[in-house]
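Quick notes on the structure that follows.
Excluded from the complex is one protein chain; the other protein chains are retained at their positions.
Here the chain labels run A and B in written order, and each chain numbers its own residues starting at 1.
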Amino acid sequence: MKTRKNVKPTHYINYVVITVAAIVLGILSLVGALPASYQIILENIAIAITLAVSLSMVVGFLGELSLGHAGFMCVGAYLGGKVVYVLSPSIGEIPALLLGFVVGGILAAICGIIIGLPALRLRGDYLAIVTLAFGEIVWSLFMNSSEESFGGALGMPTVRIDKDYLFIIALVVVLICLAVTQNLIRSKHGRAITSIRDNEIAAKATGINVTKYKLAVFAISAFFAGVAGVLLASSNYTVQSQKFNYNYSIEILVMVVLGGMGNINGSIIAAALITFLDIKLQTVLTGELAVMQDLVYALILIVIVIYNNAPGLKAFREKYNFKNLLAKVIKDKNDPSHARDDEAKWDRVPTKIQMDEVLSVDVQVKSPYTPDKAEKGDN
Amino acid sequence: MEIIETIINGFSLGGTYAMIALGYTMVYGIAKMLNFAHGDIIMVGGYTLYVTLAGMGNPIMGLILAVLVCTLLGVTVEKVAYKPLRGASPLAVLITAIGVSYLLQSLAQIIFTSAPRMVYVGGQDGLGYVTIGDLKIQTHIIITLVCSVVIMVVLSLFVKYTKTGRAMIAVSEDKGAAQLMGINVNMIITITFAIGSALAAFAGFFMLMKSPSLTNTLGAMPGIKAFTAAVIGGIGSIPGAMLGGLFIGMIETVAQVVPGMGAYTIAIEFLVLIIVLLVRPTGILGKKRREKV
Partner (left out) sequence: MKSMFKKAFAVVLAAAMLLSLAACGSYTADNTEYVIGVSGPLTGPAAVYGVAVQNSAQMAIDEINAAGGLDGVNFKLVAVDDKHDATKVAANFTTLMEGGMQVSLGTVTTAPGLEFTKLSNDDKVFFLTPSASGDKIPEFDNGFQMCFADGNQGAVAANFVNGLGLNKIGIFYKSDDPYSKGIFDQFKANLNKDIETVETVFTAANETDFSAQITQLKDCDFIFMPIYYQPASVFMTQAKGVIKNNATYYGCDGFDGLAGQIDLATIPQEVSMLSHFDSNAKEGAAADFVKKYTDKFGAETLNQFGASAYDCVYAIYNAMKELKAAGKDIPVTITAEELYNLLEDHFTGDFSYSGVTGNDITWEDNGYVNKAAVKFTLKEADK
C-alpha cells in the first residue's frame, strides 16, 4: 500500500473520538464514577458499531444486500464463546478472550466465504434471501444442538468478563475494525470494491478480479461480525441462539441504512444512537408504558428515514445541514480527498440493489434480447 | 395413505403461504420494494375480522370489511411512509417499511392487549370435511386452494389484459419511460398497494380459517416465509408466487413428518431454498435477464 499524500485530519477524526471516549470513560469506570448501566450501554454500543461497520462493507461498499449478518455473529458467539469458556480457567480470562476473538472471527470468516460463493452467481434480492436463509439455518442448528455441546434451547453458558473494563476492550475492537475497514476502503482495493458496486461489468473489463474481492469483503465483514459475537457472548452469562434470527440482522441493517450507505461515520453514529435509544426506551418505559417502546422507536425511525432520504425534502435538508455549514468554515468543499471514500452517493449511482436489474414480470417478451443484436434504444 | 395425507397437509400450508406471497409479489414486483409491513397488514385484517365477528357474527361481512380496512391502510401507509421516498434508495424504503411494521404491531398491542384472540371464521367446529373414499380432506384446505388459484388467475389476467394492468407492467419495467408514455406512475403504485393490501386481508382470512389464534405478531413469520416463496417462485411472477408458496409449504410439512427432523424444519426449508436458488438463480419462474453493458 502506497503512502497517501492527501491525508486529511477528517480521516482520523473517528479514531480520535473513540480513543478519547475510551480513555475518559475507562478512567471514570476504574475510579467507580461510571454507573453500571452506562457500562452496559457502552458495551452494547461498541458491539453495535462493530456490526454496523462490518455490515456496511458488504452493503455500502460492495453493494450486496445481506440479511444474514447475525448468522455470522452467531457463529462467532457460539464457537468463540466456547473457546473463552473452556480456556479461561487455565489461561485466564483476557488471553482466552483474545483467543476467542481470533477463533470466532476466523470461523465466521470461513462462513462468510461460503456465503460469498453464491454471491458470485446471485444478485440483489436473490442474494439477500440466501444470506437470510444462512442466518436462519445457523441459529436453528445451534438451537437443536445437544445440551453438552452448545446447550440447545437453554443456551450455552459463557464467561462474563467484568463490565468495569469489558467496554474498553470492546472499544479497542471497534478501533481495530475501523482501522481495517477504512484502510481497505481507502486503498486501491477499496476503489476496486466500489467499482464492482457501481458497475460490475465495467470493473471486470478493467481487469479487476471480482471473485477475489467479493469473497474478501464477505470474509472480512463476517470476521468482524464473529468478533462482535464473541463480545456479545462475553458481555452476558449465556448465549441463546434465537437472539440471532433475521430480526437482529435487520436491526443491524437499519443502522447501516440510517447512517447512510457507504458512510462509515454515519454508521457509527446511527449504531450508537439506536442502541442508546433502544436501551433507554427499554429501561425507562417500565410497567404499563412498555408497550409504547416500539411505537416511539418506529415513529423516530420513520421520521428520520423520510427526513434524510426524501427527495422532496432535499432543499430543506441542505439549508439546515450543519455539516455543510461546518464544511464552509473548516475546509474547501472542492477538496478531492473529501468526496473520495466515505461518501459514495448511493442514491445517485445505479446499483444492484435497485431491483430493476433482477425484476421479472410474467409478461411475454416478444423479441427476447440477445447479446449479439443491439436492441433498439439500448445504449 | 400417509403420503397422500402429507401431500394434502403440504397443500394446506402451502395454500396459505401462496395467498400471502401473491400479495407480496404484487407490491414487490411493481413498486419494487420489500414491504416488510405486509405481514402486519394481514394482522390488521385479522383484527378487523375479529371485531366484525364479535359485533355481527358474519364472516363474509368480516372479510369485506377487512378488505376495505386493509386497502385503506395500505394506501395510507404508502402515501405517508413510502411515497415521500420515491426516487430515494430502495433500502431507505425498506427501513420505513420495518418502521411501519413495528408501529402496527405496537398499536395492535395497545388496542387489543397482548392476549391472543380466537377468531372462528367457520364457527367453533370449523368447516368440517369433504370425504373422498378413505380420505378426509378439511373443507378449509379446499377453499384456500381454490381461492388462491382463482385469485392467481384473476390477477394474471388483470395484469395482462387490462389497461391498468399493462400500465403496472410498464411501471415495473421502467418508471421513467412509463411516465413519458403518459402513465400516472404514482397512481399505478397506489393501485398496486391497494391490491396488495386487499390480498393481505384475504390472506388473513384464510390464515384464521385454519388457525384461529390471533395475536399482534400473526403476520411476522408467515410474512418472511411468503417473501421466501415469492423469491423462490421468481420475483414479480404471479404464478411463481403461487408455486413458491406451495413448494415452501410442502417442504415444511415433509420435514415435520420425517422422524427426528421436525426440530430442523427451518434449517431444511432454507437449505432447499439455497439449493433451488443456486440451480436457478432467478427463481423457478423468474425470467432470466441479460446484463446490459
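Note that in this section a residue touches a chain if its C-beta (ideal position, glycine included) is under 8 Å from a C-beta of that chain, and two chains touch if they have at least 3 such contacts.
Everything quoted here is computed from the prediction, not taken from an experiment.
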Shown chains touched by the missing chain?
A, B
Contact with the hidden chain, among B:A54, B:M118, B:V154 or B:I275, goes to B:M118
If the hidden chain were put back, which residues of chain B would touch it?
2, 5-6, 9-10, 12-13, 16, 106, 109, 113-118, 124-126, 128-129, 136, 138, 207, 210-213, 215, 217, 221-222, 252-253, 256-257, 259, 262-263, 265-266
Could you list which residues of chain A touch the chain missing from the display?
35-37, 39-41, 44, 140, 143-144, 152-155, 160, 163, 232, 235-240, 242-243, 259-263, 265-266, 269, 273, 276-277, 279-288, 290-291, 293-294, 300, 303-304, 307-309, 317-318, 320-324, 343, 345-347
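Here is the rule we go by: only the chains that are shown with their structure count from here on.
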Chain A residues touching chain B - in the complex, by the definition given at the top:
59, 65, 118, 121-123, 125-126, 129-130, 132-134, 136-137, 140-141, 143-144, 200-202, 246, 250, 253-254, 257-258, 261, 291-295, 297-299, 301-302, 305-306, 308-313, 346-347, 353-363, 365, 369-371, 378
If we count contacts the way the header does, which residues on chain B are in touch with chain A in the complex?
29-30, 32, 34, 36, 81, 84-92, 94-96, 98-103, 105-107, 109-110, 156, 159-160, 169, 172-174, 224, 227-228, 231, 234-240, 263-264, 266-267, 270-271, 273-274, 277-278, 281-283, 285-287, 289-293
